[in-house]
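The structure is given below, and queries will be raised subsequently.
Just one protein chain is left out here, and the rest sit where they should.
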Amino acid sequence: MTDANRTLVEAVNDGLHTAMAADERVIVYGEDVGDNGGVFRATDGLIEAFGDERVVDTPIAEISIVGSAVGLSMAGFRPVAEIQFSGFIPPVFNQLVSMASRIRWRTRGEHNAPMVVRAPYGGGVRALEHHSESLESAYAHVPGLQVVIPGTPYDTKGLLQSAIDDPDPVLFLEPKLHYRAGRQEVPDGQYSVPLGDAAVRRKGTDVTVISWGSMMPPTMEAVDSLEDRRDVDVEVIDVRTLSPLDRETIVESIKKTGKATVVHEGPKSGGFAAELVATLNERALMYLEAPIHRVTGFDVPIPMLGMEDYYLPNPPRIAAGIERTLAGEGGV
Amino acid sequence: MTDANRTLVEAVNDGLHTAMAADERVIVYGEDVGDNGGVFRATDGLIEAFGDERVVDTPIAEISIVGSAVGLSMAGFRPVAEIQFSGFIPPVFNQLVSMASRIRWRTRGEHNAPMVVRAPYGGGVRALEHHSESLESAYAHVPGLQVVIPGTPYDTKGLLQSAIDDPDPVLFLEPKLHYRAGRQEVPDGQYSVPLGDAAVRRKGTDVTVISWGSMMPPTMEAVDSLEDRRDVDVEVIDVRTLSPLDRETIVESIKKTGKATVVHEGPKSGGFAAELVATLNERALMYLEAPIHRVTGFDVPIPMLGMEDYYLPNPPRIAAGIERTLAGEGGV
Amino acid sequence: MSHGIEQPVPLGEGNSSIAACTISQPDETPPRYQLVNEDGEYDPDSLPDLDDEELLDLFEWMLLQEIVDERMVTLQRRGEMGTYASGRGQEASIVGSSYALREEDWLFPYGREAAAMLIQGMPLRDLMLYWRGVEDANMQKAHRVFPPAIAIGTHIPVGVGYAWGLGLGEEDAIAALFHGDGHPSTGEFQSGANFAGVMNAPALFYCQNNGYSISVPFDEGQTAAQTVAQKGMAWGIDGIRVDGNDVLAVYDAVSQAREHVADGNPTIVESVTYRLEAHTTNDDPSRYREADEVDWWEEREPISRFRTVLESEGILADGDEDAMRQELNQQFDEAKEAADGYESRGIEELFTYVYDELPPELERQLGEFERFLEGHPEAHDYIDHRPKG
Partner (left out) sequence: MSHGIEQPVPLGEGNSSIAACTISQPDETPPRYQLVNEDGEYDPDSLPDLDDEELLDLFEWMLLQEIVDERMVTLQRRGEMGTYASGRGQEASIVGSSYALREEDWLFPYGREAAAMLIQGMPLRDLMLYWRGVEDANMQKAHRVFPPAIAIGTHIPVGVGYAWGLGLGEEDAIAALFHGDGHPSTGEFQSGANFAGVMNAPALFYCQNNGYSISVPFDEGQTAAQTVAQKGMAWGIDGIRVDGNDVLAVYDAVSQAREHVADGNPTIVESVTYRLEAHTTNDDPSRYREADEVDWWEEREPISRFRTVLESEGILADGDEDAMRQELNQQFDEAKEAADGYESRGIEELFTYVYDELPPELERQLGEFERFLEGHPEAHDYIDHRPKG
């Protein structure tokens, strides 16, 4: 494989290979990550390269996959644990809230948990029920838990490296809808993309569109089609890290454009768009020329595959949302 | 006991007695709810009155306390399960997300889960670590899970009755800080306060202050002191039901006052205030004269008892927040 | 409530040998209950009390499981079905167990027990719709079948609660909680099993131990325990091991366990079997197991073993099986046609079943979405033509 042309899941895989080769404290484990190479092949080849002490299959025990990562990381390792699908993060909420996120805090910095929990998240791949949840907003609300969601192959590898290097826990949600949907130049060697920095994907002056992860490609598609259709200049921000959130980049953008649309896949009420809107309200209210419009999943469970495409925001719906924002229309 | 003068926890207790007497499908269970009458005595006297088939002590098994409630309720009962402290709700997140909240949806209405999960929530009672969490915002984000938080004894009994009668699951969070802090007229008989309706606690024209549960009394105290000190007319809204949210009452209020402060005890980022702000942004942006100010817990774990009073919003901080709102000053 | 002057913990005698006070798992693997051995040999007197028709019935259900598995996989390959989890190799385990349930019993499936759902009365059409990702398929209350618990372990506490409720009622019904050998590793399962023991909930924990949880072998990575049956010791409930490829043993063990369960004794039945196919249509088992292992089990597959019994009992004549297969394939064709004819009730479905009544915000979201779709036919196109993952 050359530098170019890695898919997002290949970027995960390459990132894991690179990090494990560079730092022998890195341990990868989870269900089926060994011989099977992960159900999406994200851990393909790792057990052959690094052996079964560093690449470990686990029982179906999400609680312990995450709980043991807290322990392993305090013991000097850099665990990168996999939860097979985002729908299986809820069982570990207790370990995230009560242990992972606060061991540094409880021990006044004596202990810390440099651990990464990876999980493919989101819908659109015709998976079974309970495989497609997008509850990042609930997780980003937990103090001390960093939540990172890459949107491109390049960012994926770079953010994963930063997450592994970071001294505190990171929940790393991978947009599985785009695992194999596109390719990008991803360097072979080690590099990092910093946590806590949003990326301006496109400069513009009329409206800011904010999204992350799985909704970045449809957002870009929507913006393209919109710019094709009408004379509008859109700024697009990829949040990348939901917690800690890069508020400056977002606030600065809105000060310039005066209008914003937020796009995410999780349910609307209490979704992460709410925090973005609240932040903008606090810091840039007087610049706001129109209500910030939210294009999101509905306040319903994500359907099984038969109807999931109706639940997920898609380019036409996103484009329509941006148009509403431009027209100054608020509301649902 | 006469009609008058019930504390909030006595209102819970009376509500349970009333509901169990009226409907034999109601079953109360949880850790230490039987002979012990609950660690806060919320279930005092129930086992004597209704026997140990309807008032049941359980193992320390939060997952099963909530999971079994889904089953029992589908089987025709009206389980009212207790989680001993809000810090022990995270272990049941999976049952709430994957089962309780969506059994009606998954079965297209063939099954439903008329269950209530009660838990004392919040800080300020010098409890041990992990006993004081306030993550209502994460729970209110789960589609299909109703989240109710009473702020007064009267509402407590009435909302509990509605929760028990409701055909869908309710997470019922009781502000334990005020379990015994005040008394109110609470009728002996059965009555209900509807879910999904906010209450306007005080009418006013200059600014709207929105809160719920544990922060209602300090908010009222702050408003009193503020109105004493300066010529200001404050409207106060008690949200009562976070999900489904009564947006109308809130939007109408802000259309009148043009200004709002939201007060809650959970961490700020992604806290429920964010959803309120986002809603107001969508529906009433053009009425907003100043940024909506959030007076909340900080983005840190709630401390152990030594420092918890610094974490919790108190009347002086709330009053200062309202003053900031009035002065048109934006967020933290 | 009170222990009087009793001590509150069961004390046990004092003993000054640590070894005597240590509880370990047995050195030898505990036996499996078996009526017909791997070579099809059996003691005719030990067979369960089933008449010829019932025996043929069992066989036919096993064939149906096999046919459904094969054809669903084919449909999936052709893009006409979503991910599917085949039960090939587990026909005896699936059929023997569910056939032993009574009319009034409730099934909590997890996904790899098509025939169990069908035996309960779920239409084959709905089974297809389920794997096509249609929620309507879960409307099986009349057949006492709950939605498969794809999120592993989630149905255990729920099923235990349901059983608890059944136990409080008049009916003598039980809840049968089907699961695999990976399930007992979860917190949900173990919390629920202990809870069942305490509540005397009439719950049957039926474990198809097919040797793997996706790629992870039961005995090399799932647990250090030798068996699932022995796990009952942790919860004070009995565990029975049965040869899961011997349909009569499974039937008999589950029948007896079911009565024990109905008396308020939650019980584990561990059915020792093997998954011959991939974990699901997304899985490539060659990554984690050798062909000769699969061959070893293929030689011991359950349909042949039962066929031998039926033939030596003179119940199954030449050509009977072909006729059955033809008939079952035709049933499948008809169900498939019915499934193809299914029409979704449209996007309203997404909104209307979250609560009993549509709250205002959901009503607004639905209304907006309807207006959007009306105004943007391209959205339908987008959805229809989007490459599916």
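So that you can tell them apart, the chains are marked A, B and C in the order they are listed, and the count of residues begins at 1 in each.
In this text, a residue touches a chain if its C-beta (ideal position, glycine included) is under 8 Å from a C-beta of that chain, and two chains touch if they have at least 3 such contacts.
Please read all numbers here as calculations on a predicted model, not as lab measurements.
Specify the residue from the set C:191, C:282 or C:352 that touches the hidden chain.
The one listed residue touching the chain not shown is C:191.
Which residue among A:111, A:202 or A:256 touches the omitted chain?
The missing chain is touched by A:111.
Would you mind spotting which of C:65, C:97, C:223 or C:352 touches the chain that isn't drawn?
C:223
In the whole complex, not just what's shown, which of A:247, A:293 or A:317 touches the removed chain?
Among A:247, A:293 or A:317, only A:247 touches the chain that is not shown.
Looking at B:31, B:110 or B:235, which makes contact with the chain not pictured?
That would be B:31, which touches the missing chain.
List every residue of chain B that touches the chain not included in the displayed model.
Touching the missing chain: residues 31-32, 34-37, 39, 57-63, 87-88, 91, 124-131, 176-177, 268-269, 298-301, 303-311, 314-317, 320, 332.
Mind listing the chain C residues that contact the chain we can't see here?
Interface residues of chain C facing the absent chain: 1-18, 20-25, 28-35, 37, 43, 46, 181, 184-188, 190-191, 194-195, 197-198, 209-212, 217-219, 221-227, 229-243, 252-253, 256, 272, 274, 288-290, 292-293, 295-297.
If you put the missing chain back, which residues of chain A would it touch?
34-35, 53, 56, 58-59, 61-64, 66-77, 79, 91, 94-95, 98-99, 102, 104-112, 143-144, 146, 166-168, 196, 244-245, 247-248
Methods note: only the chains that are shown with their structure count from here on.
In terms of CA centroid distance, which chain is the most far removed from chain B?
Most remote chain from chain B, centroid-wise, comes out as C.
What is the identifier of the chain with the smallest separation between its Cα mean and the overall Cα mean?
A
Taking the mean of the CA coordinates per chain, how far is chain A from chain B in Å?
One centre to the other, that is 30 Å.
Could you please state the distance in Å, as a whole number, between where the Cα atoms of chain A are centred and where those of chain C are centred?
Chain A and chain C have C-alpha centres separated by 34 Å.
Identify all positions of chain C at which a residue touches two or more other chains, and write them in rising order.
In chain C, 135, 147, 151, 154, 187-188, 349, 354, 361-362 touch at least two other chains.
Mind pulling the residue numbers of chain A that touch at least two other chains?
87, 91, 129-130, 269, 298-301, 331-332
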